[in-house]
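Coming up: chain A.
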Amino acid sequence: MKGVALIHDVLDAQLLDRTQQKMGRVDGLVLELRDGEPPRVAELLVGGSIAAERVGGWMTAIVRGCCRVLRIEPAVSRIPFDAVEAIGACVEVKVDARSTSAMRTERWLDEHFACRIPGGSGEERK
Partner candidate 1 sequence: MSRKIAEVALGVVTGIGGFLEVGSLATAVQGGAEFGFQLGWAVLLGSASLMVLMEASGRLAAVSDRTLIDQLRERFGIRFFLLPLVVGFVVSLLVLASEIGGVSLALQMATGVRFQLWALPIAFLAWLLLWRGTFSLVENGTAILGLVSVVFLVGAAALHPRWTSVGAGLIPSRATHEVARYWYLAISILGASISPYLYAFYSSGAIEDGWTTEDLGVNRITAVLGNLFGGGLALMTLVVAAMVFLPRHIHVDAYEQTALVLTPALSHPGFVFFLATLAITCFGTTLEIALAIAYMLAQGLGWPWSENMRPAADSRFSFTYTVVLLVAAIPIALGVNVLGLTNISMVLTAASLPVTVVPMVVLMNDRDVMGKSVNGFVGNVALVALAVMSCVILLAAIPLQLLGGS
Partner candidate 2 sequence: MAIPSRSRRGAPVPLIALAALAACGGGGAKQQVESLDSWRATIDLATEAQLRGWVTPRYAHQLRDKARTALADAAKSANSSDLSAAARDSVTDAARSLEAAVASLERVGP
């Protein structure tokens, strides 16, 4: 891939995992600053609390409040940038979505909500 515009092409892009499943959006991007070396693109961040920081203090407070009420830790998923396979309309990463914390809520709702209701689970298509 030739030059990648990090903000225009990567930030907020849709993330797809190894099986082309949607696993959230690129909420954050981390650069590692090194003396005498150009900054290295270290990792992608996925998580509501990360996106909240970009919106503003009030949003961070809301997200932290919700997490405290639900008694959960804000889930931040860190994906090393070298796991990125392709950057186009979406960003594809060599990661299994189900194992990352980005899909924690999805998994919880899958077990405690969707699968508990008839017709909820089963083969992919209806």
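Just so we're on the same page, a contact is a pair of C-beta atoms (placed from the backbone, for glycine too) under 8 Å apart; a residue touches a chain by one contact, two chains touch by 3 or more; residues count from 1.
The set was built so that all candidates are chains of the complex that A comes from, given by their letters.
None of these values were measured; they are calculated from a predicted model.
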Chain A in this complex - touching candidate among 1 or 2: 1
Of chain A, residues touching candidate 1 in the complex: 8, 11-15, 21-25, 27, 46, 48, 51, 54-56, 59, 89, 105-106, 109-110, 113-115, 117, 119-126
